[in-house]
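All protein chains of the complex are present and in place, except for one that has been dropped.
This part shows chain A:
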Amino acid sequence: MANEMTGADMLIQALTDLGVEVVFGYPGGAVLPIYDALFRQPEGRRAIRHILVRQEGGAVHAAEGYARATGKPGVVLVTSGPGATNAVTGIADAMMDSIPLVIITGQVPTALIGTDAFQECDTIGITRHCTKHNYLVKDPAKLGDVVHEAFHIATSGRPGPVVIDLPKDVQVASAPYRRPTATTTHKSYRPQIKADPAAVETAVEMLAAAERPVFYTGGGIINSGPGAAQMLRELQRLTGAPVTSTLMGLGAFPASHPAWLGMLGMHGTYEANLAMSEADLIVNLGARFDDRVTGRLDAFAPRARKIHVDIDRSSINKNVRVELGLVGDVGRVMEDMVRLWKARQYPAQDLTPWFARLDEWRAKKSLGFPSSATEIMPQHAIRRLWEATKHRAPIITTEVGQHQMWAAQHFGFEAPNKWLTSGGLGTMGYGLPAAIGAQIGFPDALVIDIAGEASIQMNIQEMATATQYRLPVKVFILNNEYMGMVRQWQDLTYAGRHSQSYSDSLPDFVKLAEAYGWGGIRIERPDELDDGIEAMLRADGPVMVDCRVAKLANCFPMIPSGAAHTEMILHANEVSGEMDDEAKALV
C-alpha cells in the first residue's frame, strides 16, 4: 500500500498531524525505533523537537509545566520498565490536577509480554488507575487512530493523562496510516460541555436572590481556557459577588481586584474562609470541594446553599452535597449564566452589608507576619520577588511545602496559566522540570521556580536539561534547612519532635549551580535581598538563588486538619503543641 509505514514512523506522523511541537523524553531499548524515526524526521518547521531530560520523572513534570502554561497537551516519550515506572509519579500528578498529557511508553515485543523479559513491566496495569485512559497497541494498523483518540481524550472533558504502551515489534511492523476525519466520534466517550439550560436558569435565579454570595473558583477555569477567566470577570462584574479560589485556580481572577478574597482552605486567608462559612450562596466554578478546602465536612459552609459547576459528573456530590449541580464546561456555563443574567436584566445587587463584613475580616490581616531585621522572613522574600517581577507577568512554578503556600499567599497573580504547582498529589520535585517545560513553551517569558532546599533536590538533575537547551529559568530557593511543612506539622501535632525533618549535608547551591553552568547567588541577610533578586533577574541564563531564610518560620494562617473554617490558627503563638489521636490520623 502506498501510505504504508512503520509503527514508529506512524507515531511521528500522527503526532505531527496533531500539531505536536515538542516531546519530553528519554531514550531506551524499547523505544529505539521511535527515536530513530525522530532522528530521521525531515528538517523543517513542522519537525518535532525532542527535549532530552535527565530522568523520566522530569520529562512528565516538564510536559505538565508546558501544558499548564500553554494550554496545549504535553507529550512524553519514555522506554519500557524503569522508564515507565519513573514516569508514574508525574502521571498520577497530572491525573490529580487534570493536566492533559499523552505519554508514550515503549514495551517489550508482544511475544515477550508476560515472560518477565528485560525491562518489562505491566505498564497498563500500573497506570490503569492513575490515567484517564490507557492503551496497549498490539496492531500497527490501529496505532494512528489510537494516537488521535488519545489526544482527544487527554484534552477534552476533564483533561488528564493518557498512556499509549507501544511494544517494540509494533514500532517496527508496517501498516497503512490514514488521518482520521474530524467527524469521527468516539463510541462511548462523549463529555458533556453544555449544562442543562433549566439548571442554568435556576443557578442565575439563586445568584440574583443571594444576599451573601461567594464565587469559589478552581483549576477547571484554567483548564477551560483564557475565555473562561474572562467570563468569570464578566460574571463577577454583573453580580458583584466576591471571589476566592483554590490553589489550582489562582490567576483566573486578578489578585488586584477589589472583590478578590485571596486563596481559601487550609492556608487560605481569614476573609476567604469566613466568607465561605457565612455565605448564603456558594457558587463552585470548576473546583472539587477538596479536603484542603473544606476542612471538617460537617462544619463546612453551614449557612450556604451550594451550586457546583463541574465538567466531571462524579465530582458533584462526591465530598459535599449541593443543592444544584451543573455538568458542563465551566467557561460555557458561565457564558450561559452571563447571557441569561443580562437577558433578565437583573440589577447588580446591593452587597454593601456583605462587603462590610468581608472588610471586617480583611482587617484581621491574616497574611501578616513578624518582621525581622536580622533574618530574611520567607514571606517577605516572596513579596519582594513579586514586587520586583510583577511588571513582567512571570510564570511561577513551585515545589511542595511551606514555600509553595507562601508563594500562593504572597505572590499576586493577574492572569491564568502563570501559576504552575502540584496541588492534588503534592509532588516535591515538580517545580524545576515544570519551569523547564513552561520555558520551552514561552522562550522569552520570565519563569521562576520558587523552591525549598529539600524539594529542589528531588529533581535537581534537570538543571542539566536547562543548561543544554539554554533555558534561562530561575530557581529561587527559600532555604531554611528543614522540610518546613513536615516540621510545621510536627510543631503542631507532635509537640515539636522534629523527627527526620531536617536538611543535613546540603550541597553548596552556588557551587552546584556553577558546576552545571548556571549562575549561582547566595542571599544571607535582609539587606542583600533586593540586590540578589535584581542580580538574578539581570542574568541572561539560568540562575539558582540560595536565599537563607528564617529557619523556624511557620506558614499561617492555617486550618488544622479536621478543623472547621472558623477554627483558623492565625499566628504561631496560637499553636498548642500536641493533638489527639483523631487529629493525628488525618492528612
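Quick note on the criterion: a contact is a pair of C-beta atoms (placed from the backbone, for glycine too) under 8 Å apart; a residue touches a chain by one contact, two chains touch by 3 or more; residues count from 1.
Everything below uses one rule, namely that contacts and distances are computed from a predicted model.
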> Can you pick, from "Peptide/nickel transport system permease protein", "ATP-binding cassette domain-containing protein", "Acetolactate synthase small subunit" or "3-methyl-2-oxobutanoate dehydrogenase (2-methylpropanoyl-transferring)", the UniProt protein name of the chain not displayed?
Replying inline: "Acetolactate synthase small subunit"
> Out of A:R54, A:K72 or A:H133, which touches the unshown chain?
Replying inline: A:H133
> Of A:A30, A:M96 or A:I124, which one is in contact with the hidden chain?
Replying inline: A:I124
>> Using the document's definition of touch, tell me which of A:R49, A:R179, A:R237 or A:R321 contacts the absent chain.
In response: A:R321
>> With the missing chain put back, one of A:I104, A:I153 or A:V338 would touch it. Which one?
In response: A:I153
> Can you list where chain A touches the absent chain?
Replying inline: 124-125, 128-129, 132-133, 136, 153, 186-189, 297-298, 301-302, 306, 312-314, 316-318, 320-321
